[in-house]
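Scroll down for the structure; my scribbles are underneath it.
What you see is the complex with one protein chain gone and the rest in place.
A, B and C are the chain letters, set down in written order, and residue numbers restart from 1 in every chain.
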Amino acid sequence: MSIIHKKTRTVKWLVASCVLMFGFGFALVPIYDVFCRITGLNGKVDLIPAQPSSVIDESRQIKLQLVAVNNETMPWEFKPKTVVTRLSPGEMHQTAYLARNLTERMMIAQAVPSVSPSEAAPFVQKINCFCFERQPLDGRSEKWMPLVVSIDPSLPKHISTITLSYTLFDITPDTPSTVTLSERGSL
Amino acid sequence: MSRIQNEPRWIDVILSVLAAFFGVQTKRNHERDSMTDSYWRYIVIGLVLLLAFIAVIYLLVKLTLAYL
Amino acid sequence: MNSSVATTHHGPASGLSRWLYTTNHKDIGTLYLWFSFVMFLTGGCMALLIRAELFQPGLQLIQPEFFNQMTTMHGLIMVFGAVMPAFVGLANWMIPMMVGAPDMALPRMNNWSFWILPFAFSMMLSTLFMEGGAPNFGWTFYAPLSTTYAPPSVTFFIFAVHMMGISSIMGAINIIATILNLRAPGMNMMKLPLFVWTWLITAFLLIAVMPVLAGVVTMMLMDIHFGTSFFNAAGGGDPVLFQHVFWFFGHPEVYIMILPAFGIVSEIIPTFARKKLFGYPSMVYATASIAFLSFIVWAHHMFTVGMPLVGEVFFMFATMLIAVPTGVKVFNWVATMFRGSLTFETPMLFALAFVVLFTIGGFSGLMLAIAPADFQYHDTYFVVAHFHYVLVPGAVFAIMAGAYYWLPKWCGNYYSETMGKVHFWCSFIGVNITFFPMHFIGLAGMPRRIPDYALQFADFNAVATVGAFIFGFSQLIFLYNVLHCIRKGRKASDEVWEGSHGLEWTLPSPAPYHSFSEAPQIK
Partner (left out) sequence: MEKLLLGVSGLFLFSGRAHADWTVNLTKGVTEISREIYDLHMVIFWICVVIGFIVFGVMLWSVVYHRKSRGAKAHNFHESLVVEIAWTVVPFIILIAMAVPATATLIKMYDNTEADLDIQVTGYQWKWRYQYLAEDIDFFSSLSTPREQINNTQEKSTDYLLEVDNPLVIPVGKKVRFLLTANDVIHSWWVPEFAVKKDAIPGFINEAWVIVDKPGVYRGQCAELCGKDHGFMPIVVEVKSQEDYEQWLAEFKKADALKSQAAEKSWNLADLMATGEQVYSKACLACHQANGEGVPSIFPALKNSAVALGDEALHIDVVLNGVSGTAMQAFKDQLSAVELAAVITYERNAWGNKTGDIVTPAQIAELKK
């Protein structure tokens, strides 16, 4: 084989590897997602409804804490009905979060759940959750957003406290705030 | 020496890659490795052993966590 | 012999067009080296500005906003503008001469991969004058600080990174194609000088990770301008994902900046010890081992993001393992010196300083690998001390050692040995005064990337600033020495150094514009 041939072959291989690795960079996104769901890395939890479990493990009680966080520029009042509950794994817990839009305009919010310790994330089953869909709310109005949650009885024995946190993000399209872009320039 | 004779066997490739993981290699084996023109076997074995290596560390981690 | 390189046998064209259109590996090597030196001084000035602000507690010279821009630009310029192009420049000059090739395998692409760089960095530096200022989110540009909260100039930053990435990838392809295909008859892989070997492995690392960097900045671009949410929690993304993808690139990148340095030092030490390199095969295999391991340790940069216990332990174990092949290298260098016949010309001095100071950087790296202890070290000046020990008296000293070592071959003249030694001692002392106290302030609790600090850190910061100015200004001696060497140094012999061996030393000094047009026969 002539050197030119060999050279062309090498270059082809290398260019192909580059394209492959560029693709791999993007492939890391779904890989990471799958990895997180399996291992509970980062406390990421499923955004699809879970089936309630049929067994209840009466032998132990888990302390479940509900936390509410507002992301920046989210001017709603946002809080859980009760912060701390104790429940047995498998038991269904029905509660709600209060959302109150303090502004004058209609806004849409998205709640993003997160669980700590992250190891417990795969065991927190949300049978019904306001985080499954975006939440529109008219200006100066409020609503209770339902949450039905249970803990998988196969939760590792050493975990006794679980924190379920929701961060509320403003995803109202186009008008992020009362101040429009042109006004912002003159602020 | 003809090329055929020089061509390392699969087991040699595996040993060479393991030596690369370890970081120490003898001159004789290195010479043999560098005579060959087919790098792809080293790459394939390298990738397979890398996965195996990750699995080994992972098992090690699991073991340590189970016993400590 | 074929390919476009050897068909013409005239000397260089004259004037500017020589440099603009050149496809000669020596010319391009020179361009790379000068470019990287200019960037080194630019990034160095930024470092001095940072150090000057940190000389005393309180805000004196610059405001926090600008301080953050300086730390960001300093990091980016030093990594992508100074260290990497310097190694590519050395590779361009030396690899064809070391393997007995007439030129690089793809000379036209070679020209292109250099000339992208000045444009990339002009774009990057121009962000300093844009509204909202230059990128201010650190060279690691963690989302969402670099996406939702970034200044508008981030788009230019992204394009600049893309261009640098393309340049590096093309350089790497060229180097691999040269080493694999253009070796002179008889120059088998076994006989390759270590500089060539380490660069081959580095080039593969570049091919593997630069596209990932391109991917991650593309995702940022899409998040900022096209409404995707790769890294935005509101849309189902994850800011931690950014860190994973970034460090999947970032950790091998660290080795990209140090493996060629290993190669240079492995050339220099045997020459001045007048003894063959100890354990050549092990050196090659240890390099390969480090390269392999670099892909499975990235999350040790993220011990504090809240990984599960299993992940934390996995990355701790894998990271600690890197100490083994790295140790092998250091031991081999020392064994090469042991019972040799040593002389201490400037390149050797830099190489010796490299071995000692890089090892100190390696030690602090080992400490950082211990995950629970890393909770205390993470994002403090201890980390700053660690990676500056690895990169300044590590990579940069190796580059200087290489420059002094090969300068006589490039220009045909010796540099001034006295001036070289003065440069060395000023740099050596300066570097240690700058970075050693940073270990202390880091352990005492000073976070990195802060423009102002509590009073208990004041004295060591003042010391570090003094050191930085010594180190910075002593580089002017280097500049003067190089110019002196080019213009009127003492004539160099072909062999240049008493103990040198290798193909490049069989060529006349200065190396002719076209070398090895007829392939040399190796044994």
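Everything that follows uses one rule, which is that a residue touches a chain if its C-beta (ideal position, glycine included) is under 8 Å from a C-beta of that chain, and two chains touch if they have at least 3 such contacts.
Values in this document were obtained by computation on a predicted structure and should not be read as measured data.
Put simply, the hidden chain is in touch with A, B, C once you look at the whole complex.
Set against the missing chain, the residues C:Phe278, C:Phe424 or C:Phe471 yield one that touches it, C:Phe278.
The hidden chain makes contact, of the residues C:Ala134, C:Leu192 or C:Val328, with C:Val328. Within the set C:Pro12, C:Gly445 or C:Pro520, the residue that contacts the chain not displayed is C:Gly445. Within subunit A, the residues in touch with the undisplayed chain are 42-44, 63, 65, 67, 69-75, 83-84, 102-103, 112, 114-117, 119, 158-161, 163, 165, 167, 169-170, 176-179, 183-184, 186-187. Panel shows subunit B; residues 22-24, 26-27, 64-65, 68 of it touch the chain omitted from the view. Contacts to the hidden chain, counted on subunit C, fall at residues 57-60, 63-65, 68, 131-133, 136-138, 142, 144-145, 148-149, 233-234, 238-240, 273-282, 304-306, 309, 312-313, 316-317, 320-321, 323-324, 327-328, 330-332, 334-344, 352, 355-356, 359-360, 363, 366-367, 370-373, 375-376, 378-380, 432-433, 436-437, 440, 443-445, 447-456, 459-460, 463.
Assume only the chains that are shown with their structure count from here on.
One inter-chain figure worth recording: subunit A and subunit B are separated by 42 Å, centre to centre, where each centre is the mean of the chain's CA atoms. Of all residues in subunit C, those that touch two or more other chains are 309-310. For subunit C in complex with subunit B, the residues that touch the partner chain are 188-190, 279-282, 284-286, 288-290, 292, 295-296, 309-310, 313-314, 317-318, 321, 324-325, 328. Considering their complex, residues 2-3, 105-106, 169, 172-173, 176-177, 180-182, 207-216, 219, 230, 233-236, 238, 240-241, 244-245, 248-249, 305-311 of subunit C touch subunit A. In the complex of the two chains, the subunit B residues touching subunit C come out as 19-27, 29-31, 33-35, 46, 50, 53-54, 57-58, 60-62, 64-65.
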